[in-house]
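Report on the structure given below.
All protein chains but one are shown at their positions in the complex.
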Amino acid sequence: MSIRVRYFASLREKMGRVEETLAAEGLETVSDVWKAVSEGRPLPEQILCAVNMDYATPESLVADGDEVAFFPPVTGG
Amino acid sequence: MSIRVRYFASLREKMGRVEETLAAEGLETVSDVWKAVSEGRPLPEQILCAVNMDYATPESLVADGDEVAFFPPVTGG
Amino acid sequence: MTVELRPTPFEPFAELSRFHESMAEQRRSAGALATFIGTMRDFNEGDTVTRMTLEHYPGMTERQLAAIVETARARWQFIDALVIHRVGEVWPGDPIVLVGVWSSHRAAAFDACRYLMEELKSRAPFWKKETLGAGERWVSCNTPGYSSCG
Partner (left out) sequence: MTVELRPTPFEPFAELSRFHESMAEQRRSAGALATFIGTMRDFNEGDTVTRMTLEHYPGMTERQLAAIVETARARWQFIDALVIHRVGEVWPGDPIVLVGVWSSHRAAAFDACRYLMEELKSRAPFWKKETLGAGERWVSCNTPGYSSCG
């Protein structure tokens, strides 16, 4: 399966990359995706996540072709 | 004593005058002023009153030279 | 703090822009501006309204508006406020009232702006007389403003 993973703002700088595409098998949830891109670390509590541009939770399911995004609390307005 | 009495909006039309000056003695309260201009009738409940351009009550005291106003509920904005 | 009565039509966005520009350096600390603009509708209580006359109590109206602004100023932190209200003859679509509150914080701007409008509608001596197809009538009361249709 193929999952596009995107990072924004301070998390983007921390990860040192804007996005990447995971080709790994066995990714069932957003949490699995995070572990795959962060050497198995748990998702930091304050980090928000989205699947296909809708807000999601670490338990949200992911499917082949999905876009998963991770980012810090939003500060617009 | 001399009291200037002013009317606004629908009350002005009802009274048939914009203002008048009372020269009567013994006017102690706004309520007395109303009675003097309306042939002794009680002040209608919904009518607001002001003394020298500050909101007042029927019990508010009046003094020589005061301006007393009567008007219906306000509808600005 | 500016309170104005206007006997002729005004353009609310131009007024806001002018006032905003006139604040000069203060503007940089006023990160939040909440405004309300009330315009004349062409209907009321089911009837078509073709024209309206706004009567006021010269002297008392300005005094009450200033008092309302001062009360708000004691309650919320804001940098400046603008209140403009029409008097005289008004036609459908004409702006009637403009309130703007500049603050460093949006909660204060929103709350003070709304307070000014509610107080203005309940305390400032203005009276609307509507011209309908079939004559004239005085508007009898303002609707309470803190409960919304939501």
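Worth pointing out:
As written, the chain order gives the labels A, B and C, with residue 1 at the start of each chain.
The rule we apply is simple: a contact is a pair of C-beta atoms (placed from the backbone, for glycine too) under 8 Å apart; a residue touches a chain by one contact, two chains touch by 3 or more.
Fair warning: this is a prediction, and the values are worked out from it, not measured in the lab.
The absent chain, not drawn in this view, touches the displayed chains A, C throughout the complex.
Interface note: of C:V3, C:A32 or C:V139, the residue touching the hidden chain in the full complex is C:A32. Across the entire complex, the residue among C:L65, C:A109, C:A124 or C:V139 in touch with the chain not shown is C:A109. As for the chain not pictured, it touches subunit A at residues 6, 8-10, 50, 53-55, 69, 71-77.
In the full complex, the hidden chain is touched by subunit C at residues 11, 13-14, 16-17, 20, 27-43, 75-77, 92-93, 104-114, 117, 143, 145-150.
Keep this in mind: only the chains that are shown with their structure count from here on.
We define each chain's centre as the mean of its Cα atoms; on that basis subunit A and subunit B are separated by 72 Å. Averaging Cα coordinates per chain places subunit B and subunit C 27 Å apart.
Centroids of subunit A and subunit C (each the mean of its C-alpha atoms) stand 48 Å apart. Residues of subunit B found to touch two or more other chains are absent.
Counting only residues that touch two or more partner chains, subunit C has none.
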